[in-house]
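One chain of protein is taken out of this complex; the other chains stay put.
A, B, C, D, E, F and G label the chains in the order they appear, each numbered from 1.
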Amino acid sequence: MNSQELLKLLELVQAGKLEPADAIERLKYLPFEDLDFAKVDHHRALRQGFPEVIFGKGKTDILVTRADAKIFSAVKRAAGKISRLAKFHPLSGVITIERDAQIAGKGTILVVSAGTSDIPVAEEALLTARIMGNKAEHLYDVGVAGIHRLLENRSALAGARVIICVAGMEGALPSVVGGLVAVPVIAVPTSVGYGASFGGVAALLGMLNSCASNVAVVNIDNGFGAARVASCINRL
Amino acid sequence: MNSQELLKLLELVQAGKLEPADAIERLKYLPFEDLDFAKVDHHRALRQGFPEVIFGKGKTDILVTRADAKIFSAVKRAAGKISRLAKFHPLSGVITIERDAQIAGKGTILVVSAGTSDIPVAEEALLTARIMGNKAEHLYDVGVAGIHRLLENRSALAGARVIICVAGMEGALPSVVGGLVAVPVIAVPTSVGYGASFGGVAALLGMLNSCASNVAVVNIDNGFGAARVASCINRL
Amino acid sequence: MNSQELLKLLELVQAGKLEPADAIERLKYLPFEDLDFAKVDHHRALRQGFPEVIFGKGKTDILVTRADAKIFSAVKRAAGKISRLAKFHPLSGVITIERDAQIAGKGTILVVSAGTSDIPVAEEALLTARIMGNKAEHLYDVGVAGIHRLLENRSALAGARVIICVAGMEGALPSVVGGLVAVPVIAVPTSVGYGASFGGVAALLGMLNSCASNVAVVNIDNGFGAARVASCINRL
Amino acid sequence: MNSQELLKLLELVQAGKLEPADAIERLKYLPFEDLDFAKVDHHRALRQGFPEVIFGKGKTDILVTRADAKIFSAVKRAAGKISRLAKFHPLSGVITIERDAQIAGKGTILVVSAGTSDIPVAEEALLTARIMGNKAEHLYDVGVAGIHRLLENRSALAGARVIICVAGMEGALPSVVGGLVAVPVIAVPTSVGYGASFGGVAALLGMLNSCASNVAVVNIDNGFGAARVASCINRL
Amino acid sequence: MNSQELLKLLELVQAGKLEPADAIERLKYLPFEDLDFAKVDHHRALRQGFPEVIFGKGKTDILVTRADAKIFSAVKRAAGKISRLAKFHPLSGVITIERDAQIAGKGTILVVSAGTSDIPVAEEALLTARIMGNKAEHLYDVGVAGIHRLLENRSALAGARVIICVAGMEGALPSVVGGLVAVPVIAVPTSVGYGASFGGVAALLGMLNSCASNVAVVNIDNGFGAARVASCINRL
Amino acid sequence: MNSQELLKLLELVQAGKLEPADAIERLKYLPFEDLDFAKVDHHRALRQGFPEVIFGKGKTDILVTRADAKIFSAVKRAAGKISRLAKFHPLSGVITIERDAQIAGKGTILVVSAGTSDIPVAEEALLTARIMGNKAEHLYDVGVAGIHRLLENRSALAGARVIICVAGMEGALPSVVGGLVAVPVIAVPTSVGYGASFGGVAALLGMLNSCASNVAVVNIDNGFGAARVASCINRL
Amino acid sequence: MNSQELLKLLELVQAGKLEPADAIERLKYLPFEDLDFAKVDHHRALRQGFPEVIFGKGKTDILVTRADAKIFSAVKRAAGKISRLAKFHPLSGVITIERDAQIAGKGTILVVSAGTSDIPVAEEALLTARIMGNKAEHLYDVGVAGIHRLLENRSALAGARVIICVAGMEGALPSVVGGLVAVPVIAVPTSVGYGASFGGVAALLGMLNSCASNVAVVNIDNGFGAARVASCINRL
Partner (left out) sequence: MNSQELLKLLELVQAGKLEPADAIERLKYLPFEDLDFAKVDHHRALRQGFPEVIFGKGKTDILVTRADAKIFSAVKRAAGKISRLAKFHPLSGVITIERDAQIAGKGTILVVSAGTSDIPVAEEALLTARIMGNKAEHLYDVGVAGIHRLLENRSALAGARVIICVAGMEGALPSVVGGLVAVPVIAVPTSVGYGASFGGVAALLGMLNSCASNVAVVNIDNGFGAARVASCINRL
């Protein structure tokens, strides 16, 4: 499949002639077919970091995670008429094609993150939550070593129906946040750190052992999964 | 503190003369004070397995996790007038003192477990969910190697607002359950297994890598924590 | 050895003047000799990923695993008269030179895999099984989070004499498949995943702890080894 | 359930009034019910080492793994008329009740083990293979540091249809055995060793990385599982 | 050496006839000599948990870590005239013999701990700091999930010259404390926790990855070492 | 932000029109904004190795860690009038802009390192200690396998108020140094080594288990953190 | 086999009627036969700590490792006429029966150990070296945190033909010793330590990464193996 074919595929979906579920089936095989851009990189990425194409609310929105500028321009060329809706979010490597602004979640999902380097994963969670039909806000750079920044934002915490906590290094943020609220906290360890952070293992273990008992954990760097769980909760 | 004092403490709580929050403060120091039963064992347990005293809905219910028959009889002796409400659940080592049958959760929490040996942790989750004011049901012994048993109970799965999935060994149950429902699934790995299960690590990793994205995970054998998260969700 | 010499070597084998066993001895030293293509990459690959040259049934078929397009074109140039038989399978990086279509295995080896990203390893197993003289079929993309896809293919499972199960992430597929059949299941964990998958360790542990007891396991990404074991079984 | 009830249960099975499958359902809950012998130990064992009750060929044979003398005498008392068939094998902690000597496997399963300390696991495999209806032989104490002992028994190796290789410490035996035969080799790492054997991990890794490619591996100390896989193969 | 000899030894030290350094040399061999109390336990403890005899300020104070009631009564019997100075601290298993109340440290060492179960290690640090000639205070049960308790004690934090932070589970306390002060923080992970705490590894990793950069770490449960480092600092 | 903007930013700081604290806030987001140099590399580095911008004594000095020549020339271009103060230290990848030579620490911080390959981390510690207002000296290449080199420098050790010990491989240096002095020793494991050094884990474990009890440890390769702790101590 | 039979066995060996090699074959099965002393403990020990019976120089000496007082008295009862030669070394749990004082090794094997707690393993090495026909000396309690103790014994180090270095915790001793001599150093990590020593793993890694290149390593606590290697070297 080359970018011509990709274009056709998306046009068929737009025209209602191809079911999204069928389109995604073919798209999933894309790295292994004769695609004329970024092939090697994409292929490796697939085996390591799972660039994924996900259909959102009403199956008319599209989300591509772990993309880059190259993939974005190919997607844009291929998207044809709806290309103006495609938006690349470079912090998180996410591409969104949002055609349906309807909100299905009942409250606000708040994404809280510790350090600047955690923002890519936090953004992935934020954008995923939105594409899945939720009102989602963020509160960045409120790591526990500067506890006042978090405490100054207690009203934001209090206003959330579900909280996603993103943190690398020692992963202590969910414990503090969990102690300040009564709603469920979904913790996302990130691979930010070096040495004894072991690619996010330190943060993961910290979160699994959180002394706040309203905390549940997803895989390292899995902003998408955290948003999925939060969205399931927010629709209840 | 000896059992006389423990009795007095509980009576004060019952009479409304002592705030539960204050009682629990003192109870937490109990293993280090001069308690006349099971001292050494209790002390060791505290450092390894966290016997905990928790106050439930309306702060009039009490839950003790990781107890045994000895601790139960001491609690019973000490509980005085309310001793007939104290109930020991030997499968899970949980003691419940439930005085308030009011339900605060909006739907049903379903506890699903894989093998017979996972039942103690599942029971801890079940009883905790109930003491926290939820309607909670269970579905035991539906491991993935006999997939028909799980599929025969799809209506039970469909009726739940939150699902707690308890499994040791390969920890595959949440992936299958997560694929069958749209509600959040809280996964609890258990330390059941031997050899390369590494005390629950195999199950923990399996659950963190679940291909079902509506799954979030708590610590190994942490039935209590799973129920706490599920209860937070069920009150939304 | 340069590609000229490689050509000569293969011609000698074709002409029956060089025993395959002797040819393979020399080929194994190839990365360390003065080969004019892809030397550095090949050398590193050898130390990491074991590109291997294997002779199949009747010792007239050849299988090269972990190859790429560059290696393929060199092999093709070198293969001379039999170059039209050389076929590159880009999904798995396998090169096959099949001259003997005879089937030695008694039944069908079925290769089952979970996600799209597992296909490279699954294909390596499939092609290896065939080059070793077996009828081999495949059933792809039947991960446990969409259990109906697997259940819809129960007749394929029932028709197999040996099953190879390929899965990354939580590696749960062999447990479900093992519970549905009475034949031996050879499980292959893949390095597909990220974060707490630890390069396939999560899947490996999951498979070693499978609650289905007719499951045995090979190394991570070892599609070749799984096919070898399955082929030994299928010849019994 | 007390031992009286256990007796009744077995008599009902013997009389054909209770399906073995139903009996085993009840037996599985046994540690959690009111059983009057060895309760605490059994319970702990269950969570750590999986004493299991398994029905063999024709569902008239019974195998209990990870038992001890205490459990044996209770089983004997309970078994009533068939008590003379109950046999305790102290090396492996296995109890067998064999009423059907019919052989369902087509060839011989050979259990090979490295050191004396590996014999308990090897015996578990041997007895399980027999109770499942196979002709099973053994070749013990043929570790690779005394390679002549193994080589002197090449005819035994050559006569086997499936080989189970049991070894602790460096777990090298399956590599040597695998190189000497063309049949499938099921490798069982044992927890025999100390220090850097890490409870069988060294042997497990050695076997997963075997340079003999006809080797597949089961969990540490899982003699039962190896016999199950071997038996599935031997019935093909 | 029996308890008579131990008595004589201590008397010699008291009388100034034996240098403390010489006494400690002999005491170190004590578990291997013919001591008439608690021999086996002591011996095992030595290999696992390092009961140690340490001489404090002016070398006239004595500290025994990881002791128990049995060892205490033997020490008391042996201590003769100074036996009334011997004090057993059951929370931490520390025995102190303090004859010199002189303070050598310049400021206050503050020991802060997270949960009740961390108190034994915190006490070991506290008592060691004191026996080494420091003014030492404590602030217990100020875990990060109830952040207000810590913040209410900011003046205590502000008054310390060195802070020792003791925490198990996720080990987040030093990060919050480190952000609130400008003095050095010595972090002690404890083995408190279960499951994925891996005997204190989660807390250890959390502390090594602390986002507060004025934190340095000692071994798991090493209250003694933390006090030694803090004491070195406090004497500067 | 492009390099023009970076220039403006630094000029505003120089002119006293922008608080350093505000400047650093913006600089921290720099990798995610539209910066025209080394963007991809910088971004990756941020997630792996934490290039950091730190303000020193009096907040007029600047330290950039984990930089390279490219980043240095951009910083220089941007620094305008103060560019002559910017200095790149290639051994450690540190950029310093030092405008205030005032010494705030009371004594000397001595940085001791084992092998030549440990020098980059040692230099990072040395330069950080200086930029934070300390007199700092170094003693390199005094590994324990040539113990005389260390012993010949005992006077340098004796003259230090705090010692930073940097070592990879077996990380034994702090144990020997700690035994020779009475001041606090901050140990920094480095990722120098191969095979079973596991990226610095061997050195980290060695240091955490040091038999010298005046040793505390920071993260692998964390020269900056060690200097921060040492500087906190040196100001007491 | 009961102790009567054990007696007979040893008498047959003494009388020259049974080859030691044959005797050892039977002795190796001993824990699994009907032995009337310490059966359960011995059995468990065998699977964990390898009590072993080894024949020394001229095959007339006997060494039993990992024994205890119980096993010793049984051995003594059974040894009959040669019982006065049997000697129990409680520090190391070794039993020696030495009938041949002949020295086969060419030089002195020196066993050096770090802390008091390492002595049991050091003694096992020392006694094994002697029973294998070597002159063997020891140098205990010369840990690297008190480097002067080691340096004061340089003549002892200089006089050795092979050195065995035994150390727990950070395992730094072989690096220092290796730098002081030109002969081979066999390093034995011990399981002495706690927390992040991980049962000897810290010492093991330290020794494998030794910056002294004349160091080779054996398994944790393997004093016997170190002596075997040293003895092989000393006979050259």
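The criterion applied here is as follows: a residue touches a chain if its C-beta (ideal position, glycine included) is under 8 Å from a C-beta of that chain, and two chains touch if they have at least 3 such contacts.
Computed from a predicted model, the values in this text were never measured in an experiment.
Looking at G:82, G:156 or G:183, the residue that reaches the missing chain in the full complex is G:183. From the options G:90, G:146 or G:225, the residue with contact to the chain not on display is G:225.
In the complete complex, the hidden chain is touched by one of G:112, G:203 or G:233, namely G:233. Taking the whole complex into account, chain F touches the unshown chain at residues 90-91, 116-117, 119-120, 141, 191-197. Residues of chain D in touch with the missing chain: 114-115, 143-147, 151, 169-172, 175-176, 178-180, 193, 195-198, 201-203, 205-212. Seen from chain G, the chain kept out of the figure touches residues 106-107, 161-162, 182-184, 186, 204, 208-209, 213-219, 224-226, 228-229, 232-233, 235-236.
One rule holds in what follows: only the chains that are shown with their structure count from here on.
Residues of chain G in contact with two or more other chains: 191, 193, 195-197, 201.
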